[in-house]
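Only a single protein chain was left out; the remaining protein chains are all shown in position.
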Amino acid sequence: MWIYEKKLQYPVKVGKCDPRMAKFLIEQYGGADGELAAALRYLNQRYTIPGKVIGVLNDIGTEEFAHLEMIATMVYKLTKDATAEQMEAAGLGAHYANHDNALFYHNAVGVPWTAAYIQAKGDPIADLYEDIAAEEKARATYQWLIDMTDDVDIQDGLKFLREREIVHSLRFRECVEILKEDMAAKKFF
Amino acid sequence: MWIYEKKLQYPVKVGKCDPRMAKFLIEQYGGADGELAAALRYLNQRYTIPGKVIGVLNDIGTEEFAHLEMIATMVYKLTKDATAEQMEAAGLGAHYANHDNALFYHNAVGVPWTAAYIQAKGDPIADLYEDIAAEEKARATYQWLIDMTDDVDIQDGLKFLREREIVHSLRFRECVEILKEDMAAKKFF
Amino acid sequence: MWIYEKKLQYPVKVGKCDPRMAKFLIEQYGGADGELAAALRYLNQRYTIPGKVIGVLNDIGTEEFAHLEMIATMVYKLTKDATAEQMEAAGLGAHYANHDNALFYHNAVGVPWTAAYIQAKGDPIADLYEDIAAEEKARATYQWLIDMTDDVDIQDGLKFLREREIVHSLRFRECVEILKEDMAAKKFF
Amino acid sequence: MWIYEKKLQYPVKVGKCDPRMAKFLIEQYGGADGELAAALRYLNQRYTIPGKVIGVLNDIGTEEFAHLEMIATMVYKLTKDATAEQMEAAGLGAHYANHDNALFYHNAVGVPWTAAYIQAKGDPIADLYEDIAAEEKARATYQWLIDMTDDVDIQDGLKFLREREIVHSLRFRECVEILKEDMAAKKFF
Amino acid sequence: MWIYEKKLQYPVKVGKCDPRMAKFLIEQYGGADGELAAALRYLNQRYTIPGKVIGVLNDIGTEEFAHLEMIATMVYKLTKDATAEQMEAAGLGAHYANHDNALFYHNAVGVPWTAAYIQAKGDPIADLYEDIAAEEKARATYQWLIDMTDDVDIQDGLKFLREREIVHSLRFRECVEILKEDMAAKKFF
Partner (left out) sequence: MWIYEKKLQYPVKVGKCDPRMAKFLIEQYGGADGELAAALRYLNQRYTIPGKVIGVLNDIGTEEFAHLEMIATMVYKLTKDATAEQMEAAGLGAHYANHDNALFYHNAVGVPWTAAYIQAKGDPIADLYEDIAAEEKARATYQWLIDMTDDVDIQDGLKFLREREIVHSLRFRECVEILKEDMAAKKFF
């Protein structure tokens, strides 16, 4: 189980109302390679991955929920003071008609999140490559989002998150090596 | 952010391999009215619900993740020792072909979870009725699942979860009253 | 079965070509909380709801088809004279590329309607709360749509529809009371 | 708008509890080529089809709702007395876990209905061929369903519905001819 | 199996960066009536269609892959030099946030392609009408796309593709006649 601690993993600085950037940022909330996808993917794989790497999946999965909260906080702050007109001008008119200024787990287009984005195969190597790919794809999305703003505060948060994805990618590669050594050792004896 | 604590909210007792019941139980993992839907719904609505009831959504949303973990643990224990033949005999052959014995966020049919199951309208009363309905529907699903097994250990876990949904439904009704009083007071002055 | 009568439940006055508003209005045609979702939800639940409230579901479900026709008529009138350029300028270029000026059951984003938006649990109380929530969510959507236009004729139609949702919400609450009394009476004797 | 008349277009005779056949019949309730798809497709196309054939679309669309009600009544009667065990034995265990004995707009697999099954192009000839294809596909489904049962009462209802699809297919072909003549006449003068 | 030949079926001339038109053209890449849908539909139906018309399905299905490649080449050329700002100005900001300038199988709105768009019934007449309808719908889409640009090079490619759809529609109608004659002959003897 999880205990909620009322703080963000990393401070989110948002100085102005900017629904345009919120529209794109929501890709990392409810998009194919976003934080929801990451958290749910790893926590689900925990059950059938070998014991030696369960802890890594548990830690990273839990951290991704913290990232999800950071993205949610950014999107909220960027839109909370936006009028219907401002939402529409930012390409969020369809979002407003359905959700007002509430958040929702959809991508930047507005397509609802689906578990079809993620996978669990029961094969540890396949699952870990799924996870490495997920981190590389999230890293790319953060890059495209950084390219889309010149707000240094938003960029700061996105760069932190991008760095974490790179670290996670490396950790999942280490897990592959650990399991391969383990399988080699088992074959030897 | 959330801190992981390595224990379940309520003990999960599973004494035997029973993939047949796992097939149905997974409805509450990745189904329309399951624990994933509940947790994600409430935590997402937190941002635009009035301050007086944010805490309730945060608490219940976090608790639903604990329930999700309970369901995952049940499904895992019921299937971890099942052979391909046993999975198939239990109607999980299609699941096995795709996922082996790994878990996945799909319903009992095998349809992947989608955010189309949940909603956030930005209107506090609408959001809370969405939540009350969610709890009533989850309560019903637990009832149908209890009807489908005579394993008293499984029933014990499901009855605990069903009771929690009833408590949550009541708490959301209280939130409606709190907000209505608040709105009435604002209109008066 | 249903007999078609060639009139609208309430007159739809649309004085000008306004594809921008059509883009948002279509949320109530093929969106999550729109009239299609409402009509199909109630008419489907009729079969397993207790006899005392079947009539209410039947009446409201049938009325929602009349509302669906009102929304369709509005969307049609707002777009029938729009050129490709006007459709595109209103954010309906993608709609035009696929559907020309025809209507389609998608939400304001353009995501096709799915039955995943609605539910039927076989539990009368859960089903009725699903229905109350549906009406509250539709009421909210009408409010956001009213906020998005200053065309008094469109607003007039939307206000009529919003009022009907409020009436339906009350009727479904009465149904809950009727069934609870009934269940209490049955327990007593 | 539509007026509800409390009778079926054609009598539905169901003499026994038979959830196995209900599982397959539901294909024509919420499947790709079922009655819901048909009704919604034609009634939606009405708005942009030329005036000469609007009446045909309106009539057939309204009749398809009557067919939807016939299918619903069949499915309901086949399952209303089925226990959880009987539902499960008939392959409806996953349906029961989610919906108890309630109906739902999904196909025989259990995949929820989506508007992606249907189309409206704004081009009258394309729309009418979409409709002819729809009728031919529905005819085929009724044939496969008739092949799957030897209950003469069920077969009787399905044969009536299959015949209606053949009639509708012919009427849509006539509409194509009417519109082609009309276009030819316009070109001439 | 297929052998790749490094040439396009028909030359694609794109003289300028024009992400606006790419946004709409992608409808024929990953949309409901696009080339992917066509190719996959016909190649899949090959297996159960009568032998006399397998060749037609095989030929047209293979040609549709060539069309898919033409559309892909157009979309690529129209966007390859577009900056993030230009993508966003063309309504492709959400696409950029997820995919950068890469292509993806979604429609002009951005909804991912789904096999729910296509069908195979095992009934040859139904399958062929499905195919005729597909060609008529693709023809209509090409018309709407031609209406949306005044770039004569793009129009040239789209007119070639529209003509091919008309030819395919005629060939599928001939297949219907061939099969009907065949069935009539079988009934006679």
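Here the chain labels run A, B, C, D and E in written order, and each chain numbers its own residues starting at 1.
Basically, a residue touches a chain if its C-beta (ideal position, glycine included) is under 8 Å from a C-beta of that chain, and two chains touch if they have at least 3 such contacts.
These numbers come from a predicted model, not from an experiment.
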{"item": "Chains on display which the left-out chain touches in the complete complex", "value": "A, B, D, E"}
{"item": "Of E:56, E:72 or E:90, the residue in touch with the unshown chain", "value": "E:72"}
{"item": "Contacting the left-out chain in the complete assembly, out of D:1, D:78, D:111 or D:175", "value": "D:111"}
{"item": "Absent chain, residues of chain B that touch it", "value": "84, 88, 91, 93-98, 100, 106, 109-112"}
{"item": "Touch residues of chain D, complete complex, unshown partner", "value": "23-24, 27, 31-33, 91, 107-111, 140-141, 144-145, 147-148"}
{"item": "Interface with the undisplayed chain - residues on chain E", "value": "1-5, 7-9, 30, 36, 40, 44-45, 47-48, 58-59, 62, 65-66, 69, 72-73, 76, 80, 98-106, 112-116, 118, 120-123, 127"}
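Note that in this section only the chains that are shown with their structure count from here on.
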{"item": "Touching chain D and also chain E, the following chains", "value": "C"}
{"item": "Selected from B-D, C-D or B-C, interface repeating D-E by over half of its contact pairs", "value": "B-C"}
{"item": "Rounded Å distance between chain C and chain E, as computed from the means of their C-alpha atoms", "value": "34"}
{"item": "Where chain A touches two or more other chains at once, by residue number", "value": "91, 98, 100, 106, 109-112"}
{"item": "Chain-level touch network, classified as line, ring, star, complete or other", "value": "other"}
{"item": "Chains grouped in pairs wherever the two touch, ordered by label", "value": "A-B, A-C, A-E, B-C, B-D, C-D, C-E, D-E"}
